[in-house]
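So that we are looking at the same thing, I have put the structure below in structure tokens.
Note that this complex is displayed minus one protein chain, with the remaining chains in position.
Presenting subunit A:
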Amino acid sequence: MTAPLSPLSPVLPRILVQSEDFDLAAECDRLSQGRQDVGALVSFVGLCRDEGGRLAALELEHYPGMAETEIGRIASQALERWPLTGLTVIHRHGKIAPGAQIVLVVAASSHRRAAFEAADFLMDFLKTRAPFWKKEHLRDGSSGTWVEAKAVDDRDAERWDQR
């Protein structure tokens, strides 16, 4: 990367790929506690839907190693693009029940616009570039099918090229 880092503070993103659940409040505290320069904290949590009662669980397969690396690349792009004071991304893998948390993004900045946009950017590229795949397990006992990628997710990610 040749783009210059923010002269204010080099921010090291916190990136976790894990099967365990995460604590939203604790992760938010981590980016704001003990400092007075954070004016905005935007968090996004992706949850497992039951798809109208049809779904028993989602199984998330991932590419160990590349999952962490690719999320790191997306996070670096966000840090180059917005003046963030902190950035956390947690993505779970394995079997996840309806109602449970799948993914977390927390973006902190001095002002709200950067935090909102960075969180939105992170999610768009987590969906299209992070090596994870969802398989549906259905209530009727069948193992179900792989969730298909949506064209709308590609279009959402392309929005960021046009700015």
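Basically, contacts are C-beta pairs under 8 Å (C-beta built on N, C-alpha and C of every residue); 3 or more make two chains touch, one makes a residue touch a chain; residues count from 1.
Keep this in mind: contacts and distances are computed from a predicted model.
For the omitted chain of this complex, the UniProt record lists the protein as "Molybdopterin converting factor subunit 1", which is one of "Molybdopterin converting factor subunit 1", "Abc transporter, atp-binding protein", "Succinate dehydrogenase subunit C" or "Ferredoxin".
Only one of the listed residues, A:A56, A:A107 or A:L126, touches the absent chain: A:L126. The residue touching the chain not shown here, chosen from A:Y63, A:F116 or A:W160, is A:Y63. Residues of subunit A that touch the chain left out of view are 46, 60-63, 65-66, 69-70, 91, 102-103, 123, 126-135, 146-149, 153.
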